[in-house]
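What you see is the complex with one protein chain gone and the rest in place.
Per-chain residue numbering starts at 1, and chain names A and B are given in the order in which the chains are listed.
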Amino acid sequence: MSSRVLMKGNEVIAEAAIRAGCRHYFGYPITPQTEIMNYMARRMKDVDGTMVQAESEIAAINMVYGAAAAGARVMTTSSSPGISLKQEGFSYIAGAELPAVVVNIVRCGPGLGGILPAQGDYFQATKGGGHGDYKNIVLAPASVQELYELTVEAFNLADKYRMLVMILGDGTLGQMMEPVSYRDAEQIETVEKPWHVCGTKDKRQHRTVQSIYIDPDDLEALNDKLQAKYRTVEKQDTMVEMIGCEDAEIIITAFGTSSRISRNVLRLADDLGIKVGMIRPITLWPFPSEAIMEAAAADSVKSFLDIELNAGQMLEDVRLAVNGRKPVHFLGRTGGNLPTQKEIIEKIRTIAGR
Amino acid sequence: MKKVFARTRGLTDKPFHYCPGCTHGIIHRLIAEVMCEMDILGETIGVSPVGCTYNNYEYFACDMVQAAHGRAPAVATGIKRVHPDQPVFTYQGDGDLAAIGTAEIIHAAARGEKITAFFANNAIYGMTSGQMAPTTLLGQVTTTSPFGRDAAVEGYPINVSEMLATIRGAVYIERVAVNNFKEISKAKKAIAKAFRVQQQKLGFSMVEILSTCPTNWGKDPVASLRWLEDEMMAQYPLGVFRGGDLEV
Partner (left out) sequence: MTDFSIIIAGFGGQGILSAGIIVATAALFEGREVSWFPSYGPEMRGGTANCSVVISDQVIGSPVINDTDVLIALTGPSMKKFARHVKSGGLIIIDSSLVKDVPERDDILFFPIPASKIASEMGNMTFAAITLLGCLGAHTESYQRESFEKALYEALPQRHHHLIPEEMKAYDQGAAFQEVVLTPEAIKAVTCKTVR
């Protein structure tokens, strides 16, 4: 590891992508993530890659589709309204089983909403957003260092499963500066891509990349294959961080920025004599349901408190996992506001009744 | 016995699904023949659209990618940026290229993206059974302009070649037709020129090909060819709109 340097989250994403072997980037400007594109515009020149400023987010994701079909490690980045536009492409990428990395530096909605941080795209990211039965792997970093680690991981996972991997950040993570230390060299897990288009060279049958299957049995076979793949991802690549959950009385569930804020509350609660733990999903899909189920089964755990920068989205997955065994409370802020430690402590005191 | 005619190896053995009298088959064959004659079949990557030709990835013997509706120029851009030395083409209809994909084609041209678009213009939506297209002629009856396209209600046809010819990045734009032997052989020359423009990395190229749709026009194949000549060519004159003097 190199020494720690102070860098902006958005720029770290771009640098991490380049270190992970991404040489093709397609994007469209939107606050609060445009620094990624600016960085790519400068850096891609050094590494003989390409950055194309597309005419729209729709065009950008379709350029990603083309570059992925052509065998490249490729990325696009945007923020909420732009990600809505990209949903068409996400569905096609899933159907054609292409590896791609997409970053969503979430801002608050709905509509044009605002440019401040939010986590209101959880449903869209984890439950689809585009049409059809498909899943994207969704990673939720909580620090600038993790933006680096998980961006590199995103490229490896995308290639491993031929899937779209989304990094779900927010305006806080994208805009903030924090120290980051890079590895001297990345472990780039290169995989064979015997499906990518590169010209037949008159030596093999032509290859096609497609998401259309007119025959119902063919399409069902594709769907079965996708579902089997998704079950494998769930088994092999669910990531979660558990903090102080042993004999905790209240367990906070939170991801990304809301988990950062919550983390410091654990100690404050301890001072008040209330034992609070935290379960932080790092993969939002696959969702770490088992970790939550196990916690819900523990006698010491009396209740859960889900904290998000939205009106209660991951809350539904937490409740599904808890399955009625324990009450699940919620604290959320919207509009670009962040919950304060004070608010969280107050909520914990109310729940604990002291 | 001397073999004087054979199917091109630029096409697969898969039989076309196109309606009788439809000219997509001719256009496919011309593109395939050109790829073989220029010896680029093994290098070329094509992009299929959404529309009647959605599955021409099954017909062309080169590597193919199927794209979302209208997005073929963006998909082709992604492919070309990864394989800058290989020919990349899109095959698009009028709904795909001139309606839902207008932004993509204009900006691919503006970037001077080194790809070639083959634009089959038959003035109607074929696959969805005969709706009005951006290129539908005034007065033309379609399922969504059942009383004939009325400029006051449905607006005017778009002349895509003339429009793209105003863009500097579009270095070669020609409109051809496949209504008779003479025009077909001119169309083939245009297709070859477009590929050469791309090989020489001069910029964006497009060949617009006036095409028939007997089924949705409600005409027999011969009458369809006459209608193409009499009506379509009046709105969409044949010719080179940009790059006529290009020596490639």
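The rule is short, and it goes like this: a residue touches a chain if its C-beta (ideal position, glycine included) is under 8 Å from a C-beta of that chain, and two chains touch if they have at least 3 such contacts.
This one's a predicted model, so the numbers in the text were calculated from it and none came from an experiment.
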Partners of the unshown chain among those that are drawn: A
Sole contact to the chain not displayed, among A:41, A:85, A:176 or A:198: A:176
Interface residues of chain A (partner: the chain not displayed): 4, 6, 31-32, 115, 143, 171-172, 175-179, 257, 260-265, 338, 340-342
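Convention: only the chains that are shown with their structure count from here on.
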Interchain centroid distance [CA atoms averaged], chain A/chain B, Å: 40
Partner chain A, residues of chain B touching it in the complex: 12, 41-45, 47-48, 54-55, 57-58, 60-68, 71, 74-83, 86, 103-104, 106-107, 111
Chain A to chain B touching residues, read off their complex: 24, 26, 50, 52, 54-56, 58-60, 62-72, 74, 88-89, 92, 96, 197-203, 206-212, 214
